[in-house]
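Every protein chain but one is kept in place in this view of the complex.
Labels A and B are assigned to the chains in the order they are written; within every chain, residues are numbered from 1.
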Amino acid sequence: MKLQTRKVFDRSFTGIGLVSIFLLFVSLIVVLAPIFVKGMGAFVFKGTIEFRKFNYEKFGRGKKQKLDEEVKKTIEARKFVYDLITDFEKKIKNNEIPDSYKYERKKDELKELVKKLIGPFPGEPRPVLLRDQFGATRWDRTKVILNQVLNVEKWDYSNPDKMGKKVLVARKLEFEGTTLEKLFPYIEENLKQMMLPKLTFYWRFLTDKSFDAHFFGGIWAEVLGTLYLVLGTMLFAIPIGIISAIYLTEFAREGKVVSLLRTFISTLAGVPSIVFGLFGLAFFINTVKVSDSKSVLAGSLTLALLVLPTIIRASEEAIIAVPKTYKEAAFSLGASKIHTVLTVILPAALPGVLTGIVISMGRAAGETAPIIFTAAVSMGKPLKLVQTLTQPTPALPWNIYNLVTEHKAVEQIRHIQFGMVFTLVMLVLVLNMGAIIMRARISKKLRE
Amino acid sequence: MNQKKIQLSDNQLKKTSNFMDWGKPHIYSKDFSVFYGSNEAIKQVHIKIPEKKVTAIIGPSGCGKSTFLRAINRMNDLIMGCYIKGKIFFDDEEIYGQYADPVLLRKRVGMVFQKPNPFPKSIFDNVAYGPKLHTSKRKSELYETVKRSLNRAALWDEVKERLNNNALSLSGGQQQRLCIARALAVDPEILLMDEPTSALDPRATGLIEDLIGELRGNYTIIIVTHNMQQAARVSDYTAFFYEGVLIEFAPTSELFTTPKEKKTEEYITGRFG
Partner (left out) sequence: MKTQIKKSIIVSKETSRLRRLVSFSTHGFLFIIASVSTIAVAFIIFFIAKEALPFFNLRGFKEFFTSIQWYPSASQPEFGALSIIYGSIIVTLLAALIAVPFAVLSAICLSDILSFSVRQIVKPVIEVIAAIPSVAFGFFALVVFAPILQRSGGHLLGVGVWLLGLPLNSIIAYLVSDILADKIFKKTTVALRTLIFILLECIIIFSLYKVYTIFDSITINSGTNILNVSVILAIMILPTIVSVSEDALQAVGKELRQGSYALGATRTETILKVVVPSAKSGIITGIILGIMRAVGETMVVWMASGNAAQIPQPWYNIFEPIRTLTATIAGDMGEADHVTGSARYHVLFAMALLLLVISFISNLISEWFVARSKKKMGI
């Protein structure tokens, strides 16, 4: 090949390499961006009057006087809607409209949607379900429901060769020629006055318990469950991990036994996480019976095994990096081996050990598969500390899965799902950033 | 004396009768060898190191002088595959005897290393580390011990204001004096120094050497050094090691002016090493 060609080849190879690094960045951003942007929506959003009503009723937050004023305003704005629909209902009842039976069902559908938008009508008995007691609490949801009020989804099967196509038809057409016709332009124009959207910072999303299966409120039960699981995991994994590392680095003589131990540690690191879950079920719950059924304790024990290799490896590396001279100095002063490890080596290795611990905390927080059968439950109240020994808990990773795939109203609580994912990812990222910074400091120290 | 020095030139005889009457021997070795695996690092050394004097050990690198020093307080125990043959006594007790306890030994045989190696703790905690190990002193007593040790190591005036600062914030020379203070804090009888000034600048070296001069008479000091001038300056006796063999052991003034062995002469006149 000519030199020229070789150079072009060289440059294009470099280019391809850079592109793949670039794609790495892109993939990270593509994954995180929607989670961050939409996840923030659980904390910062335009809340409607219904949100403020809910907050006042359930938590006593907000000023009564101000709320009353706002409610008054919205009732004024909504009056037209209430009147129109009740009037129409009366007319149907009294058969004042031609073919009134035709409108019966359509009117009911419309009324349900309007209730979803602005809550139950005045004078009606209070609905049983909490979700029916309030209208749309978020402005973005309000607009989605408005769309449903204004338009009917229909399926177009006109082309028999293709799959049915979704088309939107204005609901107005269903009520052509009736008094209700006026309702649609009115709602569209006066929605803001009816809902009074206001920018809301709902940082208590993290610490509020959820109401009515996550239709309202926050994610405290999940956050607390995750914290319990992480702390429980660390309670078991840290001592065992550090002691194992101390044994392997300071006490064991290199030989067959130690290399066998190391092989098994790397084997443990390779066991699929779902297998840990099955093992936790078969061993901790069915055989040892640490608890009657799933519990935070069983989950913590299972997760502890999962993160053990990470902690052992990080601690080993940190201990090996401690200068030998510290050890010699301690020995020369007459310290025993154990004493040297406890008073000199471990303190010096602490930053490195902590890095490993922090990373495994992130892992314990995010792992789902091991806790499915050992600790997690879809619905539940925040646990007290004592209850962790015997009871399962909701936890962020599991409930993300659960809300996305098994919840009745998946679409309606997207903001909660994104908020949960955001919280979990932030938790893990903050832990890992901490570890990265800690490691950078250590390597800086070593270079000095 | 004459007879002895003639014997010294004869390797065979040296092994059986190395006696020097320079006061009570504090460390006394007989047929003492150290092995790393199959490699014999120290070869059948006989030596009597006198009490409360400064003894320097010199020799080219790799001659086993550090190994010998470390054998005295059993620091070699840490190295895998290291074992000894023969006997070495400390105050007439066998250092490697069946019931000898390395912890008790090391409490009485302090050591200062090549590179200053203070713990990454406060200055106070560094000095108090040893006393805390061996006694259960109260805080005030501990403070007195720390103060006395730092005083003896001529460091007190420089650090008394900042006893709680990290020891690593001190300069290299100060760190080494801190290490000496740390070793003195457990009231040892012997102080082993393994090239204590090799990592220091000339000024700090001078300070350490002055310190050794001050400690003389209170402690038995054994100092391994690369630097013959240093050995000449600080020591009362000097031992010359070559390839694991003790070639000559004599009062420092004698060894440097009238060496009896050809190897010694070659070394001190700079023909090798």
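Throughout what follows, contacts are C-beta pairs under 8 Å (C-beta built on N, C-alpha and C of every residue); 3 or more make two chains touch, one makes a residue touch a chain.
None of the values given here were measured: they were computed from a predicted structure.
The shown chains contacted by the absent chain are A, B, with contact judged over the whole complex. Considering A:133, A:179 or A:273, the position touching the chain not shown turns out to be A:273 (whole complex). The set of subunit B residues touching the chain not shown comprises 90-91, 93, 95, 97-101, 104-105, 108. Touching the omitted chain from subunit A are residues 1-2, 4-10, 12-14, 16-18, 20-21, 23-25, 27-28, 31-32, 34-35, 239-240, 243-244, 246-248, 251-252, 260-261, 263-268, 270-279, 281-283, 286-287, 305, 308-309, 312, 337-338, 359, 362-363, 365-369, 372-373, 397-398, 400-401, 404-405, 414, 417, 421, 424-425, 428-429, 431-433, 436, 440.
Throughout what follows, only the chains that are shown with their structure count from here on.
For subunit A in complex with subunit B, the touching residues are 253-254, 323, 325-336, 339, 343-344, 347-348.
If you check the complex, the residues on subunit B that touch subunit A are 73, 75, 78, 80, 102-107, 110-111, 113, 115, 117-121, 129-130, 133-134, 179, 182-183, 186, 192.
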